[in-house]
Structures are given as structure tokens and as C-alpha cells.
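Structure first, commentary second.
Every protein chain except one is present and positioned as in the full complex.
Coming up: subunit A.
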């Protein structure tokens, strides 16, 4: 007997602020169990294969520096890419925002005489909501990555960058196939191999007859005008090879200066994302090649807020992200809330610094969805200092009137040594009754705003100033 599928994302109120959405997610025990299991598995695999390389730290340093270099030379590299891709037979388009990118893509599909496309998993197309746009203008986009297929069939939303269906376990996936796939084999079991076979059968005819494919790219090489797609299943190869028309939507931050730079990134990316020494399939293509693959090749270079991120000296490092998802897998907050609570296609630590920058004013609560433990920085293959950017964005973001007043008062007191000493003394005396417990659980208003979700340590019996004075004697 299979249980009825309720899309997980539908349980979380749309546009709810993170604390509220997180609370809902925390009340879903199966979701937490699935996440803990999956992230635990991948953490161990990543640590193993990263540990195999004795130059891992040097690779991270190089990757981080190459990405910084790319950001500084973005206009020049984008033009170089355009020139080389065009010379190789691709048509390069530029899109200021999601709307423009979607319109260009839809126009190309129609010009190719098609009304449906097969899709390779791509964060950029999720970000611009290409599927929704296509649907609105009467085109259909079929996801072909197994996890994306699961999410699309369940009418759910992705909850992880790499494994969008990470919040479902095998039994739930079996139930989704059973109820929504139409051509699911009778008596389908929840064995992962059987589920993969069902997906193969379901998509095979579509692959072999598709006219148009839409992809993203993991890297865009300026020197050659090549695009690179990293994948596991072969659905990427199918989309990139079989159709006549190929549309790739590529964020401008994906550029790399040289083909040889892949020797750095293709060591870091698979080990950091799936915990493999190398992913099963990597495709590299440059424009169109006669007699091999698509003849009608398009690249859409996408801004959609990225140049705004570029303008922030501290925040721009978020553009170095290679979407490996290692930071999600180690994040204690992500592990408990899952991806939907973040309310953005980029969840987890990277989402907490990218979403508020890509859409200024819309996700100001996300930089607080972190305990600043620093685990994300430690695993990030391109060494994005996520805690640094989080703190930076907290400073920049709006602050409530109460918080502002409290900070102003604290500043006034701390700036005057005599007042500060008096305040410390008052705090010591005031907290005497709780001394033995060591912390305060509930303060009266307005302090209750703080203690509603945190404990407050009791000030020590003796402060540093007094202790120092004592010692000097």
C-alpha cells in the first residue's frame, strides 16, 4: 500500500520568514530523518576522497584565486568567451534578468518548431523559473535528472542544490512513481536500482526523439568558448548530444579563463559534491560540430542580479560558488530544517549569502539562519568565507527599532568607562539569585526578546577589571 504524496514544499507557508518556515520544517520528523541520513552519508564520503589528495589545501587556494581573478576581469572574459563560442558556431545571447532569459529561450524553442524540451538539471534555470515561464506560454519542459524528475512528478520544489529530492526516502520515491509516472512498472519495489530502471524506461523514448534541450553549465571557458556539464546519470549526455537544438543558460560568474583551469576545478567539484573521485560523465562542447550533436547551438549569458553582487567588495566572493553543495551537507541549520525553509532556490549557507544579494531587500532574514560555526567555510572547495559574508550582510541589513535602540544604548554606556563599570556592577548584583544555575532562561521585556530563543549566561562574580586590579596589588 502506498501513502498519498503530499509535496513537502506545500506544507511550508510561501514567503514565510525563515524562523517561521523553519519551525514548520522542524515539526516534520520523517523529513529530518531523511536529511540526517543523507547528509551524514555524503559528509563521510566527501571527507574520505578529499583526504586522499595531499594537495587539497593548495587546490582550494588556487581555485579561490582563479575565481577572484575571473570576477576582476569579468567584462574582458565574457567578451572573449562570446567571441570564441561564436567563431565555433554558437549563437551567444545576453539576458539582463530572468524574464529576458526566459523569453529568449522560448523564442528559440518556437523557431526550432518545437513545443517541448528536455532539460538537464541546472540551478540557473531553476533560479529564473524557466519551467513555470514555459508552462505559462504553452511550452513544456521535462526534467530528466532523476531527482528533478521525482520533484517534478511530486509537484514539489527542490530542497538541495545537488540532490533536489534529498527530502524523500526510497519508499516515498516508489510511491511518487507509482502514483504519478503513468508508465511505472507494476509491482515496482523501493530498491534504488529498480527505481533507476523505471526512470530509464520512462525517459528513453523522449530522449531519442527530443528536438530541443535546455541545459546550464558548470563552467564556461573563455579561452576556447567551451561549456562544461558535470553529471552522473547520462541524462546530461542525452540532452547535449541527441537533439538538434541546444540552449544553455549560463550565469556570467561561471567563466574560467583557460581550459587548463579544469585541472583544478574538476578535482575539487566531484570530490566536494557527490564524494566521488570523478563524476561518471563530464561533457565539454564548443559551439557546433558538423555530424556530431546539435547543429543549432545557443548560449544565454545571464546577469539576473549578479552584477549587483559583483559591486559588493565583501559579498562578491559568493559569485565564486561552484554549487557543489558541501556547505549544505555540513550545516547544522540546513540538516534540521531542509532546503524549503529558506524560501529560495539556493538554500543552506550559500543561499543565506547569495539570495539576499541577488534579490536585495527580499531575504534579509537569511543571514541569520546560521550559528556562524564556520563548518561551511572549512569545506568550501573555493574557500568562500561564508561566515564573513553573513556578518557583513547582517550589518548591512535592516535592524528592528528595538535592536537599534539597545545597540545605541550599549554604545553610549561602553564609550564611558565610569558608566560601563557601574553597569557591570548592576548586572552582577541584579543576577545574584541565578548565580548557581549559571544562566538566565527568561528575562522580563524587552530582554525577553533575547531570551525567547537563547539562554543568557550570568555575569561572573568578579569581572576582568577587578581581577586585574587585585593582581596588580
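The rule is simple: a residue touches a chain if its C-beta (ideal position, glycine included) is under 8 Å from a C-beta of that chain, and two chains touch if they have at least 3 such contacts; residues count from 1.
Convention: contacts and distances are computed from a predicted model.
Chemist: Could you tell me which of "LUD domain-containing protein", "RsbT antagonist protein RsbS", "ATP-binding cassette domain-containing protein" or "NAD(P)/FAD-dependent oxidoreductase" is the UniProt name of the chain missing from the displayed complex?
Modeler: "LUD domain-containing protein"
Chemist: Given the contact definition stated above, which residue among A:200, A:394 or A:421 touches the chain not shown here?
Modeler: Missing-chain contact among the listed residues: A:200.
Chemist: In the whole complex, not just what's shown, which of A:235, A:272, A:370 or A:431 touches the removed chain?
Modeler: Going through A:235, A:272, A:370 or A:431 one by one, A:235 is the residue touching the chain not shown.
Chemist: Specify the residue from the set A:27, A:75, A:332 or A:430 that touches the hidden chain.
Modeler: Per the contact definition at the top, the residue touching the missing chain is A:75.
Chemist: Considering the whole complex rather than only what is displayed, give the residues of subunit A touching the chain that is not shown.
Modeler: 34, 37-38, 41-42, 45, 53-55, 58-59, 61-62, 65-66, 68-69, 71-75, 78-79, 88, 93-96, 100, 144-147, 150, 163, 165-166, 169-170, 173, 192-193, 195-197, 199-200, 203-204, 207-209, 221, 223-226, 232-235, 237-238, 241-242, 252, 259-260, 262-264, 266-267, 270, 274, 276-287, 289, 291-293, 301, 303, 307-308, 310-311, 313, 316
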